[in-house]
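Shown here: the complex without one of its protein chains, the others still in place.
Which chain is which? They are A, B and C, in the order written, and residues in each are numbered from 1.
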Amino acid sequence: MPEVLVAECPECGAEIEVTDVIEGEIIECPDCGVELEVRSLNPFVLELAPQEEEDWGE
Amino acid sequence: MPEVLVAECPECGAEIEVTDVIEGEIIECPDCGVELEVRSLNPFVLELAPQEEEDWGE
Amino acid sequence: MIVVKIGGSEGINLDLIADDIAALAKGGQQMVVVHGGSAETNRVAEALGHPPRFVTSVSGYTSRYTDRKTLEIFEMVYCGKVNKGLVERLQRRGVNAVGLSGLDGRIFEGPRKAVIKVIQNGRRMVLRDDYTGKVERVNVDLLRLLLDNGYLPLLTPPAASYDGEAINVDGDRAAAAVAKALGAEQLIILSNVPGLLRNFPDESSLIPHIPRGQVESAMDFAKDRMKKKVMGAAEALDAGVRRVVFADGRVEHPIQKALAGQGTVIE
Partner (left out) sequence: MIVVKIGGSEGINLDLIADDIAALAKGGQQMVVVHGGSAETNRVAEALGHPPRFVTSVSGYTSRYTDRKTLEIFEMVYCGKVNKGLVERLQRRGVNAVGLSGLDGRIFEGPRKAVIKVIQNGRRMVLRDDYTGKVERVNVDLLRLLLDNGYLPLLTPPAASYDGEAINVDGDRAAAAVAKALGAEQLIILSNVPGLLRNFPDESSLIPHIPRGQVESAMDFAKDRMKKKVMGAAEALDAGVRRVVFADGRVEHPIQKALAGQGTVIE
């Protein structure tokens, strides 16, 4: 059984369970759909993903 | 017995025998003392070594 | 005034290009040259045990993930080996070239993208230590100062962020920015293909001409890296550059042929 990581969505408070994620990865809250960034795995910390400036294709 | 290389001194015509030399090495003619450069080993070619410009220590 | 962009991909013949620049410069043609160095950078990065990593932005553009170590390798190749190799070729042909990066005198200046979102191995990621950005301002005064005193500016990324940090920017769009800033008549982009190809890599599918209005549609043909080149061209044309030509950097007199319309002409 892969390790299940659990944290609260900083936007809507819903409980989020994930397995296969790495640091810096972007996931969406299954409840409110907001974009979250995996800031660290141990402890498992989720934060609102930063707004991306318009994409320049640089 | 290391291989003996033989050539004529381009300056004084003396026969020069050498063993342990490599390409680009400078040797002196045992007869007239002029500086010679080993231009190639096979065939064994000796030429007058170029005059060095004043040494700049660069 | 013309601006010439020399691509960094394999197969481009720097000696033939240098011959052509020398011929044109001696003929009185005012010119600024911008060059890349991506292929060489990949080789050196591998050799130094820091293989290049490319990331694809959410809207599908690929760019080099430029962390601090990569930036140094990037500078070694772009500003060291390639830039000075070209300066030497031009000096030996009697052209008084001056090689500069965008950092020098802030010739290329623009915002650094502090955070970018990319797709990496199928995962959507936030990248923070990526030294990448874009060119918003060109130091035209310094370029004019050099041009008016008989020097040929030979420019290369990186650029300077507004805080003065080195940032990796796309060479083609930097060249377009230079063409705009100097009010150049033509922007010539040399690469290792004859021009824009309808179906890459079939060189017979060259698109000879694209009216300015249809540039956006040309984007569909453009393969990944070519997309950025076409974006650069569109920007240059919008800013008053009369003509952009994508031409072959592997042949003799590549610039003169491009000026004569050989390749993909956009106007």
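One rule holds in what follows: a residue touches a chain if its C-beta (ideal position, glycine included) is under 8 Å from a C-beta of that chain, and two chains touch if they have at least 3 such contacts.
Only a predicted model underlies this, so the values are computations on that prediction, with no experimental measurement involved.
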Whole complex considered, the hidden chain contacts B, C
Touching the left-out chain: which of C:67, C:104 or C:185? C:104
Option touching the unshown chain, where C:80, C:111 or C:261 are the choices: C:80
Absent-chain interface residues of chain C come out as 44, 47-49, 72, 75-81, 83-85, 87-88, 90-94, 96-101, 103-106, 141-142, 145, 149, 151, 158, 160, 163-166
Residues in chain B touching the chain absent from view: 22, 24-26, 37, 49-50, 52-53, 55-58
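What we mean here is this: only the chains that are shown with their structure count from here on.
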Could you please state the distance in Å, as a whole number, between where the Cα atoms of chain A are centred and where those of chain C are centred? 37
Find the geometric centre of each of chain B and chain C from their Cα atoms only, then give the gap between the two centres in Å, rounded to an integer. 52
Residues of chain C touching at least two other chains: none
Can you list the chain A residues in contact with two or more other chains? none
